[in-house]
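Here the complex is missing a single protein chain, while all its other protein chains stay put.
Naming follows writing order (A, B and C), and every chain is counted from residue 1.
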Amino acid sequence: MKVSIIGATGYTGEELLRILANHPQAEIVHITSESQTGTAIQSIYPHITGFYDKTLESMKDLDKLADSDVAFIALPHGHAMEAGKRLSAQGVKIIDLGADYRFRDVGVYEQWYKVPHTHPEANAVYGLTELNRDAVKEATIVGNPGCYTTASILALAPLVSCQLIELHTIIVDAKSGVSGAGRSLSLGSHFTEVFENLKAYNIAGHRHTPEIEQALSLLAGEPVILSFTPHLVPMARGILSTCYASLKAGVTASQVDEAFQSLYQEEYFIRLLGRGGYPSTKQTRGSNFCDLGWHIDSRTNRVIVVSAIDNLVKGAAGQAVQNLNVMFGLEERTGLEQAPLYP
Amino acid sequence: MKVSIIGATGYTGEELLRILANHPQAEIVHITSESQTGTAIQSIYPHITGFYDKTLESMKDLDKLADSDVAFIALPHGHAMEAGKRLSAQGVKIIDLGADYRFRDVGVYEQWYKVPHTHPEANAVYGLTELNRDAVKEATIVGNPGCYTTASILALAPLVSCQLIELHTIIVDAKSGVSGAGRSLSLGSHFTEVFENLKAYNIAGHRHTPEIEQALSLLAGEPVILSFTPHLVPMARGILSTCYASLKAGVTASQVDEAFQSLYQEEYFIRLLGRGGYPSTKQTRGSNFCDLGWHIDSRTNRVIVVSAIDNLVKGAAGQAVQNLNVMFGLEERTGLEQAPLYP
Amino acid sequence: MKVSIIGATGYTGEELLRILANHPQAEIVHITSESQTGTAIQSIYPHITGFYDKTLESMKDLDKLADSDVAFIALPHGHAMEAGKRLSAQGVKIIDLGADYRFRDVGVYEQWYKVPHTHPEANAVYGLTELNRDAVKEATIVGNPGCYTTASILALAPLVSCQLIELHTIIVDAKSGVSGAGRSLSLGSHFTEVFENLKAYNIAGHRHTPEIEQALSLLAGEPVILSFTPHLVPMARGILSTCYASLKAGVTASQVDEAFQSLYQEEYFIRLLGRGGYPSTKQTRGSNFCDLGWHIDSRTNRVIVVSAIDNLVKGAAGQAVQNLNVMFGLEERTGLEQAPLYP
Partner (left out) sequence: MKVSIIGATGYTGEELLRILANHPQAEIVHITSESQTGTAIQSIYPHITGFYDKTLESMKDLDKLADSDVAFIALPHGHAMEAGKRLSAQGVKIIDLGADYRFRDVGVYEQWYKVPHTHPEANAVYGLTELNRDAVKEATIVGNPGCYTTASILALAPLVSCQLIELHTIIVDAKSGVSGAGRSLSLGSHFTEVFENLKAYNIAGHRHTPEIEQALSLLAGEPVILSFTPHLVPMARGILSTCYASLKAGVTASQVDEAFQSLYQEEYFIRLLGRGGYPSTKQTRGSNFCDLGWHIDSRTNRVIVVSAIDNLVKGAAGQAVQNLNVMFGLEERTGLEQAPLYP
């Protein structure tokens, strides 16, 4: 399987390289970067010295990449559509780790991301593998989910699809490590500013909001509007999503348990810690797992679901490789079986 | 002013020592520890070498402490009542940093803390200074608020007292640094376990829940029941509390702004970052400030308030000193004017 | 290959489990813990949920472990000798991750570790694989090196074996993450104490000193005595060892380069960053690599070598698995090929 990575120098690109280094079927044929064309990848990421002997190419001559079976695109939003259009036309399957192919309604994309969608006919599949596996199998273009969204949708999907909660009461309070902000320099990612510091940001305006709503609305069969609050936590990796909703009248704890069991019991990458369980981000670090625990607050009749993932793995590159495996008929775990790095 | 600290070796006791080292009116007369009686305090906390030349005494001979004007008690819950009773009977004013004197209804205390209350006649005043200043002035026993509770009550008080929110929709998602768990050894505070890790704990069962509810119920004039979720964040100091509630129909953003302004504009220790403002814990580190920002999520008609404090200062020792100043007629900022330690 | 782990609940035991989960030839047959006998391992380490379905046994009935081909011992020093003696007599190969089998001269062991050596006839091989591979191949008992020692010996071996430095001038200034102190609770590993803190400890008295000296003395053909200073750094994993020595008169930079090249150029797990190179601990995190860079301080005629490892991998469990592979004739990298977890 010939694999290219478009935009290989950001953290998602790097994480793809790390994971694919142990993938028995993937051969990296091209890696690209516009800002560092011509540079050897190990001079940018010395930790993978010995795993690759590759030099970054430009994506300007896109046709050179047409010898790939699949291309991962790890570019800022708005920049994947041209490559997606051109390469998919040449038979290259596309897994985009940005936002460009995540929305069914391109109007929603354009409203939240403030750029025109230039590839509305793409017929892309939303790559939250556990919820969309059959479609991913047939897909030629996959929009790989966001990090917050993966953690939040997986937490809420059982409750929404089993109709156990009042949809208008959903609140997602999510917390992320700093790698989620990428490798671009900014004061908000400057060590001395972030260290021993904690804050919320983009309240009621974060772009992962409509993505979570889209997935839950599909499961609910009706529009879901929710509140989503992201926070920046002084750690490199990990997302913890704490999700609140009011139970519908008469819903029992067993029904809640049952909802999680029935949806996820066969899923390798979903680990159910059960009612009363407490996921923690480091329990998933470096792995593709999503750990889930849920709680009933009987005093307020709310259910509170907590999910933990590694934002760069299940929240980005790992799920992308999971989708790759599904798209190419491989065992879904291929290259993704390493245990979390704890402690 | 002769000051004693009962239980001086925990982090709250230590923080009292740190703050009082720069308090011009406070003279430390006794410091106690049962486990380390006879030890010089600077051998336990070398950072205060040069500030104190004091040795830890036992509190067994309580009467020795009766030469104090005021005693801070920084003991685990259940252990303050005996000292509180005996010393207040001898004219010593009491500021308890634990939970024993925080509840008007001792039944609530006994239900959540699982110990009998042996000093129900104490007539203690709840020491959230900004909301209770007049009572604190006259108090002989002050129950100093918890850390999570201080951050959460200050965030919600304007909305509740101005009747702008649906009380049954309140959710508090709070995050704390590890010093909040104290200095006692536990796997949950072991560096290697906590580092680059994030988790929730005690969902729907944390003991600060009824304390927040008590304060808000008094402001509301009716019972408030809410969901409270604490999280452990890999940093030493700081609490960030993210509070959600649905606005009552017709409430405007200006009314929300007005509620914060009118309650807090004269308060030195409350810094209003305004609508759209983002408090962060490090902006308050080492200081007695509580920073507040609020947001309207117009898509869901919720208000989201974020508060940040240093859990050991405004969340414990700092507010205790603030109460001390109020009780003894001093300028409320005395000893508390140092700027936050940033970065 | 049937593998047992004696002492599976400490961080080195856990790390063996993590690594062996991806080792194609190793089958775990027994894991032991005296304090938690009967407990399922995933209830202690939830991150490996799904990888093992094993319960901790006691090592009291040692003969039960005799069905193993090899036993890793991850116990505090002084506790491996009984199991080592009994099991090796029954044909079980032993890899001890503690100090009991590291010293050729048991007198040195007894002097620094203050316990009698009860298995002096063991004929154990010191398992610093790169320097001792042939002996490890034939070994029945391997004393796996310490974490600081691995980093320090690998840094200095080329210079010592090529006789480029004045042996009496060697100084090793080493820095470790907190996982090196293990999982036992102590104030020195309490999050709030360690966070944003840095200190040296055990100056001129750390037990890894004679171990480094033993290895370098063998390479030098004469006794080496050096100064070793460990430091505790606020991170979970990683050791950086900064090693100083005066160059012998007339030694050139090229000779230094040559010494590193000739000793290590064929070594997969040693990555040479070259003269002027700067290893960093996170570049090796989660992997079995040792990264090396060296510098000539021409103003003082010193050479300064910096090495970086993951203390739990190349400094403990990884090197133990490397030795396992060598002892059983497997490809040395088996189970150890995953790329470092960066960032």
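In this section, contacts are C-beta pairs under 8 Å (C-beta built on N, C-alpha and C of every residue); 3 or more make two chains touch, one makes a residue touch a chain.
Bear in mind the structure is a predicted one, so any value in this text is a computation, not a measurement.
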* Just list which of the chains on display the missing one touches. => A, B, C
* Asked: Quick one: which of C:44, C:66, C:171 or C:218 touches the chain that's been left out?
  -> C:171
* Just name the one of C:2, C:86, C:133 or C:231 that touches the chain not displayed here. => C:231
* Can you name the residues of subunit B that touch the chain not displayed here? -> 11, 14, 17-18, 21-22, 45-51, 179, 195-196, 236-237, 268, 271, 273, 282-287, 289, 291, 337-343
* **Touch list for subunit A against the chain that is not drawn** => 11, 177-179, 181, 183, 185-187, 189-192, 194-196, 234-236
* **Sites on subunit C contacted by the missing partner chain, in the whole complex** => 168-169, 171, 173, 175, 177, 192-193, 195-201, 203-204, 225-227, 229, 231, 233-238, 240, 242, 244, 278-282, 285, 295-300, 302, 304, 306, 308, 343
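As a convention for this text, only the chains that are shown with their structure count from here on.
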* Asked: After a C-alpha superposition of subunit A on subunit C, what does the rotation angle come to, in degrees rounded to the nearest 5?
  -> 180
* Asked: Comparing centres built from CA atoms, which chain ends up most distant from subunit B?
  -> C
* How many Å are there between the centre of subunit A and the centre of subunit B, using C-alpha atoms for each centre? -> 38
* Structure fact -> Between subunit A and subunit C, the Cα-mean centres are separated in Å by 36
* Which subunit A residues sit where two or more other chains touch them? -> 195-196, 236-237, 282, 285, 343
